[in-house]
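Below is one structure, written out as structure tokens; the observations come after it.
The other protein chains are all here in position, but one chain of the complex has been omitted.
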Amino acid sequence: METFELLKQLTEAPGPTGNEGGAAAVIESLWRPFVDEIVVDRVGSLLGIKRGAGPADRPRPSILLAAHMDELGLMVSRIVEHDGNGFLRVTELGGVDRRHLLGQTAIVHGTRPLTGVLGGLPDSYLSEKERDKAYSYENLVLDVGLPIDEVRRLVSIGDFVTFRQSLRKLQNGRVAGKALDNRASVTAVTICLEHLQQRRHTWDVIAVATSQEEETFLGAYTSAYAQRPDAAIAIDVTHAKGPGTNDSELMELGSGPVLDIGANVHPGLYGALRDAANALEMKIGTGVHAAGSGTDAYALQVARDGIPTGVLSIPLRYMHTMVETVDMGDVERVGRLLAEMVARLDDNFLGNIREELMRPEISIKNGRGRSVSSVSEDDGA
Amino acid sequence: MNDLLKQLTEAVGVSGAEKEVRLLIRDLIADHVDEWSVDTMGNLTATKRGTGDYDMRVLVDAHMDEVGLLITDIDSSGMLRFTNVGGFDDRALLGKVVQVGPHKVTGVIGARAIHLLKRGEYSKVVRIDAMRIDIGAKNKEAASSSVKVGDYAAFVTEYEELDGGRTAIGKAFDNRAGCAALIELLRGERYPFDLVAAFTVQEEVGLRGAKIAAFNARADAALVLECTPAFDLPKEQDRSPNVALGKGVSVYVMDARTIQDPRLVAHIMATGDSQGIPYQVRQPGGGGTNTGAIQRAGAGIPAATLAVPGRYAHTPTMMISLDDYDNIVRLADATLRTLTPDTFRRD
Partner (left out) sequence: MNDLIRSLVEAYGPSGFEDGVRDLIRPLIEPHADEVTVDALGNLIARKRATTGEANPLKVMIAAHMDEIGIMASHITEKGFLRFTNIGGVGSHTLLGGRVRFADGTLGIIGVDRMEDRNSIHPLNKHFIDVGATSRENCPVRVGDAAHFVRPFEARGRHLTAKSMDDRIGCAVAIEALRRLPADVSHDLYFVFSVQEEVGTRGAEAAANGIMPDVSIALDVTLTGDVPESRPMDVRLGAGPAIKVKDSGMIAHAGLVRLMRRRAEEAGIDYQLEVLEGGTTDARPMQLAGPGSVAGCISIPCRYVHTPSETVDASDVEGAVALLVTLLSADMEL
């Protein structure tokens, strides 16, 4: 399938944090042809397992690819009557950027889906101290245009709300829409699985569309615990250069996958991804995090007795809004890079990265775009 | 001169890049333990089997990481941009010498000279994102030949013992002091139970390593050895220091991450009292140690914390009392030697 079509299906499916079923159904249909087994676990994550070509007589090592499928949304917190009409007050699911809500359309997932408008009173009706401020959830209404009786019949407190936004093509292969955080990564994993149909890989691949990353990393903690993979990669989005984000360390859209270095990343997994990129002659960027990476890797790394974990990201603008923007080329490159990395995993990989933790630093010199360890005396991965 | 403290504090091991310390400690303990291993995050775990008197496993944790800096970008003029690893006061950074990356490239953190400041700028704190590390490179190309984005940087501070020899200054007493004490325990006689020593990673960035080390250890109880910030400086009010240098081992009761196991705390205090080892109760309140992660690991582990008080924590130069250090070794040892399964009975 064309990348745009994949992204369109995946981003337009509703899957707010805590109620990912709509997205999971689409992902299941896309992954089913590529995997041996599909499971939805009890916290709502979807797992696609593709068995490796390694020997069947002993357990094959496995790598877990985690891309969270939940999207930001809202939840109905109160139903308020005014003049016979029913209005909904909402609260946020995940870190919604509240400044973007006014004038947005949304879908209330009541006993049937209802379209509504997020509106509010004009400035002049707000109290002095609320003017000039972003609308708070106490001031915003979600208006489905129905009388109170109808609203009470169709909507309950606790109903989920998703933003209504179809995926748009911009110029230069860029697309904008909702939920690209993190369906762009789900798309990349889908592309990876498709590539792996043509590639021999000895390791089992456990592709996981995780639930509730935006709230508690629930799906990452639980799937890693249940599956006990030997290694894991979190695939997520990262801030790209754009309005207000021109820091020199950020990547441009279209400049390729970003590999993280930092506390959540096992150097061996970073190395394996970097080597795979080198093999593909693919340009990569480097992301650095000092503590939490803000991705599923935070949970994967410390599941059970620890899982060597890497982080691979797609540059994205306007994170946590309804106009998140990515370059489709980056999505495809991340998919290809993942497939290459998985195909290169062999019997020695785990032993090598274990040894790396106890190998004294040796080398000094490196050139542009190459890291110190890539030219060390005996390069592990 | 305490060689153990000197070696350990002068080694570099910023949270997430503890390899040098891990290798050093491995060499220091290898001959004194029955087995050692390293897990996926880099925690070094060693087992010292017991005499067999009690069927019990006791975890003793000391985190080996230190706060430091992480290079995020190299700009066109060859200056290094960086961020903090672990909690920091930006005011502690200007004018410090740092060592960058595995090859310890020397750099300095400078700022615009005082002569060139505009009115009002002088009393303002320079924020970390406005600072650069200067390694003397002429441009990005040149800088990139010796450092790279993702390299960690640590302060350059030599270990010294001050006049009289009972006070020491250096970097990273938090928590190489705890590591040194744990190494001394491993070098002693066997305990009546199996002792699992965990030199853990990434404490300063959220008690991360201890979480999996404790999961692995399957321990019945745990003791955490730490270095806790001491604020025993001249103050006006009667609020007393939280802990003071030279007044004994700091015993935790409660911090932001834990309520220490009351049975273990009582046992520690009783041990200190009966053996005449000075201790002081650390003022309960903020802060947090690996006990916070260990206590909740698996189905729960009774745990408590002992610490050496250290002034000027999370700066390039800390100060500790060597008497406190000697006492933490004694108190930890005595606490463990008298620990029995009965310590944890509830009645």
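Read from first to last, the chains carry the letters A and B; within each, the first residue is number 1.
Throughout what follows, a residue touches a chain if its C-beta (ideal position, glycine included) is under 8 Å from a C-beta of that chain, and two chains touch if they have at least 3 such contacts.
Keep in mind that this is a model prediction, so the values were computed, not measured.
*Asks:* Looking at A:5, A:37, A:138 or A:252, which makes contact with the chain not pictured?
*Replies:* A:138
*Asks:* Touching the hidden chain in the complete assembly: which of B:114, B:233 or B:299 does that?
*Replies:* B:299
*Asks:* Which candidate, A:18, A:120 or A:229, sits in contact with the chain we can't see?
*Replies:* Touches the omitted chain: A:18.
*Asks:* Can you tell me which of A:79, A:102 or A:282 touches the chain that was removed from the display?
*Replies:* Going through A:79, A:102 or A:282 one by one, A:79 is the residue touching the chain not shown.
*Asks:* Could you pull out which residues of chain A are in touch with the chain that's been left out?
*Replies:* 17-19, 41-43, 75-79, 89, 91, 93, 138, 156-158, 212, 215-216, 218-219, 221-223, 225-226
*Asks:* Can you name the residues of chain B that touch the chain not displayed here?
*Replies:* Interface with the chain not displayed, on the chain B side: 220, 238-240, 253-254, 257-259, 262, 265, 281, 283-285, 295-302, 344, 346.
Here, only the chains that are shown with their structure count from here on.
*Asks:* CA centre of chain A versus CA centre of chain B: separation in Å?
*Replies:* Whole-Å distance between the two chain centres: 34.
*Asks:* Any idea which chain A residues touch chain B in the complex?
*Replies:* Chain A reaches chain B through residues 247-249, 261-263, 266, 286, 288, 290-292, 301-302, 304-308, 354, 357-358, 360-361, 364-368, 371-372.
*Asks:* For the complex, which residues does chain B have touching chain A?
*Replies:* Within the complex, chain B contacts chain A at residues 15-16, 19-20, 22-23, 26, 38-42, 70-73, 75, 81, 83-86, 101-103, 141, 144-146, 148-150, 202, 205-206, 208, 211-212, 215-216.
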